[in-house]
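What follows is one structure encoded as structure tokens, with my remarks underneath.
Apart from one protein chain that is not included, each protein chain of the complex appears where it belongs.
Per-chain residue numbering starts at 1, and chain names A, B and C are given in the order in which the chains are listed.
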Amino acid sequence: MPDVTPAPVREDVRADFPGISGRPDRVYLDSAATSQRPEAVISAEADFARHDYAAVHRGSSLATGEATFAFETARERVAAFVGAGEREVVWTENATDALNMVALGIADASAGLGGERFALRAGDEILVTEAEHHADLIPWQRLARRTGATLRWVPVDDRGLWTIDDLRAQLTARTRVVAFAHVSNVTGMIAPAAEIASLARDVGALSVLDACQSAPHLPLDLGALGVDFAAFSGHKMLGPNGIGVLYGRAELLDELPPARTGGSTITTVTMEDAEFLPAPQRFEAGTQPVTQVVGLGAAVDYLAGIGMDAVHAHEAQLAGELVDAVASVPGVRLVGPEPGAERAALASFIVDGVHAHDVGQFLDDRGITVRTGHHCAQPLHRRLGVAATTRASAYLYTTSDEIAALRDALREVRGFFGADR
Amino acid sequence: MPDVTPAPVREDVRADFPGISGRPDRVYLDSAATSQRPEAVISAEADFARHDYAAVHRGSSLATGEATFAFETARERVAAFVGAGEREVVWTENATDALNMVALGIADASAGLGGERFALRAGDEILVTEAEHHADLIPWQRLARRTGATLRWVPVDDRGLWTIDDLRAQLTARTRVVAFAHVSNVTGMIAPAAEIASLARDVGALSVLDACQSAPHLPLDLGALGVDFAAFSGHKMLGPNGIGVLYGRAELLDELPPARTGGSTITTVTMEDAEFLPAPQRFEAGTQPVTQVVGLGAAVDYLAGIGMDAVHAHEAQLAGELVDAVASVPGVRLVGPEPGAERAALASFIVDGVHAHDVGQFLDDRGITVRTGHHCAQPLHRRLGVAATTRASAYLYTTSDEIAALRDALREVRGFFGADR
Amino acid sequence: MSADLQSLYQELILDHARDPEGKGDPTALDYTHHELNPSCGDEITVGVSLDDDDAIASIVWDGHGCSISMASASIMTGLLEHATREEALARIDEFRTMLRSRGSIAPSEALGDAAALQGVAKYVMRIKCAMLGWVALEADLRQAG
Partner (left out) sequence: MSADLQSLYQELILDHARDPEGKGDPTALDYTHHELNPSCGDEITVGVSLDDDDAIASIVWDGHGCSISMASASIMTGLLEHATREEALARIDEFRTMLRSRGSIAPSEALGDAAALQGVAKYVMRIKCAMLGWVALEADLRQAG
């Protein structure tokens, strides 16, 4: 956090988002699932599709040259935005795809398909947390089954939280991978990523950061954090669907076997064998989501224009208001850090006697869009003793009035369903 | 081919494509690499992003309901467009991703991760052709290495062609997978897909169709062809980047292990294990390219509106003109079927004494966009004795005048580079 | 409060949700089936026994979920107990068609109290909730068939 107070988020920022300004009847509190896009992103995509569209990195035509230029400069900007080198940014379909690319690459290394340094052996350990999103859990479960490695996890407490000491207690000399979310999409807890990366390094394990909920909201410097790999999605950071990023330290990416193979990833191909290019191309098989890359480039330009310090400061304010709003309602139980403690601008909660689906339906009727369900974190919900929670999440375009609207509506939920009788 | 002459492609079709009508200076002959998009597709995407955008298949809000509805009805339309059931269409990033999903699923089955019927054993055989695109070759090479299976291939002749008899000669009792392109992206040869699917079935092998160059151009009925799996990409059929389709017969898809795992693919997840949904959801890990799915839905609506018979008839005409144009130029050698024989509306050729890059550069200077290189088919080019060819390819918006412009420019190439001296 | 929400959560539905019919231990019955809503983790197990005339002798279910899924299972129990296998399958079909119609198909008399769930048709994401118990019963009856 910078010492100086950052410039606030522009007052008129909402006007930039047709999905916000064009729907004054709706309070959109589901940005942690997927964010709205500014017109600048929507137009960047459409204009590219209309005027500059051509194949990328294939052939030598002028049209291809222009499209390739747009594609590669977007990579430079996205890389700069998260503190990565441009060769350290691989385009993927989404963050899930990025995490799978690491897990499947390690599986291939273990099966002798290259990248010997990544090979896991029976008895090696993969460490995750009980709070992980399924995207950062199931790929590791499957990797364990493919290689005979053991999956271990850091347990969470009654509020869904864990500490670095809890993690340290699970690290062993056989730990080869440590995968964890920078910010939990359910609890909003922020993990000490740099410290964990360094603990992992000490035992010779790779660190893999699920940055889905941090890249959109915090100033992020992956290089400085020192993690080995990281993943995030465009659609949560004002960008398009269908584009995600795998970050990896250059020397690792150049050696990790590409699980998905095909055109544009290779140097020489015979009927028997293929040799792969260095990163990032070795992982970018087939025609890339070029339009979406251009859109993501526009999204990070937009965010950089606002300033991530400003975004973060705005959200820190909203996080406090969200917590107060939820905690002030009788019969509503907040998940995650205690009021007052640091958290991202999201709040998941349990309404006593009312199922999350019903809560969501009630709020929806008031024009408030929230997310209900297990948020792709079943083990965490099982630990919390519920099948589903309701989550409200904010972004740079969210206002205090919207959070007040949530609070007012929440106050009526239990009455409506007769849960207060 | 229908008996009756199909209604011709509308005269004013070019006006629908901003990348065509907005660039009167350009002759776009690279649709086999990627097609231009009609305004209807571009606007469908942008409007969805502006007005209807929300997460799909997660949570229960109205916004999610609307978005999910748009997403699933697009699936029905795309499925109907290619003669598939709606549960038989899986969204992927591109065709490459779809082919990898099959190969990686078989690898997982072979490693005991489910789908026993797909398991390959050492000595089992995978059959491809020497003409395959790298996307339909390298994933099978890697699968062979992962499982100990043997990769065999159908050799091509001097023109890059193979026959069903050539294929039959390579089939054995150990063949478990037969993968081939419906239409070659280099030679334009059209493979007898139904007959090959039936040959494969007879030996108990799975048939996998690379339909990248057929889905956009021919009336396609995958159910009737009887192939087990097929793959194609949205961006080659007037749709967006970043969206592809894996087709699979429902009973196969329900059993194939999902290689890529994560949110929205599961029923129950514990820290130890995950149970997967039936197809298609089991393969659609993470936030899907929703906007692009909506765009692809608009693309197939557009194509269906024109009529695939009309598209095919228009292109059959252009294919003849392309072949005549290329074959009429001294010192230019046509690859693929002889003039007069059936082929898709694309022509790859070799200009004696002039490298493909130089040919492409010269044509580009005349405003003609073609593709140069190995077109992701290095083994085929090696067989043709060149590193690179030049390819011109047409689509429904291509005109005879454009092909005449190609011919006129081609006549000057050798002179310019002094190759006629 | 919108009229849509009022109609979705009619008093009848909230009453059923609070005080459901047929809830118990289904495992002793002839056929049982477990259904899960993957988007929220709600689950139900529905058990059924048939008599000699292929009519439903009893339905017992257990599970947890939102008020729509619980009320729907409860209403289903009252409606289909004593129906023949064929009748029950027809009712389940009709119920599904009504829910999927986006409001264009009104429930027939035969759906009885289940007509109260008509409001669900407006909410695509809740159809699964309303169908949960019915789908489980359908699976039981198919096993029995």
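The criterion applied here is as follows: a residue touches a chain if its C-beta (ideal position, glycine included) is under 8 Å from a C-beta of that chain, and two chains touch if they have at least 3 such contacts.
Just so it is clear, the structure is predicted and the values come from calculations on it, not from any experiment.
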item: Interface partners of the hidden chain - shown chains only, full complex considered; value: A, B
item: Sole residue of A:Thr268, A:Ser328 or A:Ser400 that reaches the chain not shown, by the stated touch rule; value: A:Thr268
item: Touch with the omitted chain, as defined above, among B:Arg282, B:His381 or B:Arg407; value: B:His381
item: Chain B residues touching the omitted chain (full complex); value: 354-358, 361-362, 365, 372-374, 378, 381, 387-388, 416-418
item: Touch list for chain A against the chain that is not drawn; value: 57-62, 64-66, 68-69, 264, 266-268, 277, 281
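Note that only the chains that are shown with their structure count from here on.
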item: Distance between chain centroids, defined by C-alpha means - chain A, chain C (Å); value: 37
item: Chain centre separation (chain B, chain C; CA means) in Å; value: 44
item: Euclidean distance of C-alpha centroids - chain A vs chain B, Å; value: 31
item: Chain C: positions in contact with at least two other chains; value: 39-40, 123, 126, 129
item: For chain B, residues that touch 2 or more chains besides their own; value: 58-62, 64, 264, 266, 268
